[in-house]
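Only a single protein chain was left out; the remaining protein chains are all shown in position.
Labels A and B are assigned to the chains in the order they are written; within every chain, residues are numbered from 1.
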Amino acid sequence: MDELPTLPTGRRVKLLNQNDRLFHVIIAQQFDRELIEHLCRIAEMTRAIHDARAGARFLNTVLSHKRAMLYFIQPSTRTFLSFTSACQILGMPYNDVRDTSTSSEVKGETEDDTIRVLSQYFDVIIVRHPQEGFAENMAHMLNAMPRNIPIVNGGSGKDQHPTQALLDIYTLYRNLLPSPLDCLRHDHDHNPFAGKTIAFVGDLKRGRTVRSLSYLLARYPDVRMLFVAPDELQIGEDISAYLDRHDVNYEYKADLKDVIADCDAVYMTRLQDEHDVAGESKNIDLSRFVLTADMADRFRPKLIIMHPLPRRREIDKRLDADPRAKYFDQVRNGMWIRTALMAYLFNADGTILDHYHSYYSY
Amino acid sequence: MDELPTLPTGRRVKLLNQNDRLFHVIIAQQFDRELIEHLCRIAEMTRAIHDARAGARFLNTVLSHKRAMLYFIQPSTRTFLSFTSACQILGMPYNDVRDTSTSSEVKGETEDDTIRVLSQYFDVIIVRHPQEGFAENMAHMLNAMPRNIPIVNGGSGKDQHPTQALLDIYTLYRNLLPSPLDCLRHDHDHNPFAGKTIAFVGDLKRGRTVRSLSYLLARYPDVRMLFVAPDELQIGEDISAYLDRHDVNYEYKADLKDVIADCDAVYMTRLQDEHDVAGESKNIDLSRFVLTADMADRFRPKLIIMHPLPRRREIDKRLDADPRAKYFDQVRNGMWIRTALMAYLFNADGTILDHYHSYYSY
Partner (left out) sequence: MDELPTLPTGRRVKLLNQNDRLFHVIIAQQFDRELIEHLCRIAEMTRAIHDARAGARFLNTVLSHKRAMLYFIQPSTRTFLSFTSACQILGMPYNDVRDTSTSSEVKGETEDDTIRVLSQYFDVIIVRHPQEGFAENMAHMLNAMPRNIPIVNGGSGKDQHPTQALLDIYTLYRNLLPSPLDCLRHDHDHNPFAGKTIAFVGDLKRGRTVRSLSYLLARYPDVRMLFVAPDELQIGEDISAYLDRHDVNYEYKADLKDVIADCDAVYMTRLQDEHDVAGESKNIDLSRFVLTADMADRFRPKLIIMHPLPRRREIDKRLDADPRAKYFDQVRNGMWIRTALMAYLFNADGTILDHYHSYYSY
């Protein structure tokens, strides 16, 4: 794994355990290419195992001795249900705190104390929080406690959403490779992103999924990234500086229709106007950042159309029936890659790998 | 199974799977007498199996490889807990969406997209919704998706509540037959409703449980139905037309005390004033539609007193201790019949039947 990046606050939070294995999952930069491919492999095996009823029952026992807390203070259905589905598939009981109005916080407790209390009951805390840096702060605090457990960032502030980036790259792997099972090969050294053009479209400034995915793609030489956005919503300078440092080929673009014919994948995003301070995005013209049905005749035959969802009008609904539309597949891929991640966090990826090899030729 | 009825919207939604087995559960008309009795039988076996600890553990594995979503946008405790208890008994993990304020809908997502996303995570979606026809619309939409999963109507609009009708008829079976176990017999051809009088009392216009149960009872020759309600709240003409088409003997009545002595079962309901448009039901005199304690000396010895609950003042609380009061039994019966339905939907009714025959003489 690469050197551990300095976190936004300037503090260096220890994110690995004593065996140099992932412990807290906070930012996309923690995932190098080897780990990404390992998790894709485990995800792919898990879904194959799950297809058989006996396999589903085996998976049900993998983490039945651990329990998870979902501390989801920011509204979310999709990510919440993706993580809880992953827990259920692995037989890991969980509980959640979603509404602080029923919590001890109304009695004047600090959030530090709340997380410390939760760490007494559970074996991992998955957090989603409006405040930037929340996940890393809690990881830092727990590192000093006698009972330390992993923090997994399920999306904090405008910052990052590392597990969304994992599901996005897993979706790309499944569609760019000749066969989705190719990412299972241990001896794999093919770079599926070499020579590929991936366009990110919409509110790139505040869409944390694009930010996180950019960090992952920077691991792959010869990928070409297009940031297609109005000036006011272009990708942040921290990202472009990172891409420069890693010699990634990227360009800014101002109209989707000019580039759609060149894309191997197009990643659409919605306007994140809940982050507006004073309705400033109301007057932005978004018409050049919509994937319309009449663009379809210029789509490449194997174009991968992605969207982190929820969507508004960035994608014409008439495209839903196009087999190149992968945004609902992404949802299901997210469940499997998070299943792989949870298994990995508790050192149970080996159990899944062994089971797969016992039952499936490969 | 009878011809599939045309659904209220005029659309014909495919409700069966390729083996002509129940797939989406939307309306009571989908259940014919054979299927009703089969589900009662499975329910009865399930509760017998569950009595022993080893049996409860066997049931815990029956659907442990499937997962359920309860999309309950309309307030409900009873139906929600009945379905979740059924899931728990069968070992089927579930999750719920109950409050759209924590969901993606606040970010502008359509409900179609929400259901499509949920279909990626789960194996069945049980819906309860204020909007009439919601369940069938979602079934229709999913039928066109690569990943199609069953929709179960847990109560939509003023329309129908098919699983409540199943629990009601299961309650009647358990009490009308000489022994509750009689509905277990495969060679059963006795019509327990022949010559029986069943009174429906209260807000019949808007009580969807009465509407749904009427459809089921229309399957049985020689049943006599009394609709006891103020004119403004009488049963809908769509129901009476249906009963006419099926030659069912029914009468309108305006005072419960005139008919109570003739009843084999009395099905009480509350005023559904949450459906009032302008408080129009406030001035309706309901005094003739209350089951009072002083009627008890005219009750038949085996009268079955039912209520879908919650109740207000339609039943005098002094009757609660009367062994003929079956409204709390109904609640528990609902859990078992829904357990049977879920098992049936996933083709696991045979597993329960086999287990029963291996362990119980019968």
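We take it that a contact is a pair of C-beta atoms (placed from the backbone, for glycine too) under 8 Å apart; a residue touches a chain by one contact, two chains touch by 3 or more.
What you see is a predicted model, and the numbers here were worked out from it, not measured in a lab.
Enquirer: Touching the left-out chain: which of A:65, A:298, A:318 or A:357?
Expert: Selected residue, touching the omitted chain: A:65.
Enquirer: Among B:75, B:195, B:221 or B:350, which one touches the chain that has been omitted from the display?
Expert: Selected residue, touching the omitted chain: B:75.
Enquirer: Which residue, A:46, A:114 or A:156, contacts the hidden chain when the whole complex is considered?
Expert: Missing-chain contact among the listed residues: A:114.
Enquirer: In the whole complex, what residues of chain A lie against the chain that is missing from view?
Expert: 61, 64-65, 67, 69, 93, 95, 97, 101-109, 113-114, 116-118, 120-122, 144-145, 147
Enquirer: At which residues does chain B meet the chain that is not included here?
Expert: Contact residues on chain B toward the absent chain are 50, 53, 56-57, 60, 75-78, 81-82, 84-85, 88, 98-99, 270, 274, 309-312, 321, 328-329, 331-332, 335.
Definition applied: only the chains that are shown with their structure count from here on.
Enquirer: I'd like to verify one number: the distance from the centre of chain A to the centre of chain B, where each centre is the average of its C-alpha atoms, in whole angstrom.
Expert: Inter-chain centre distance comes to 41 Å.
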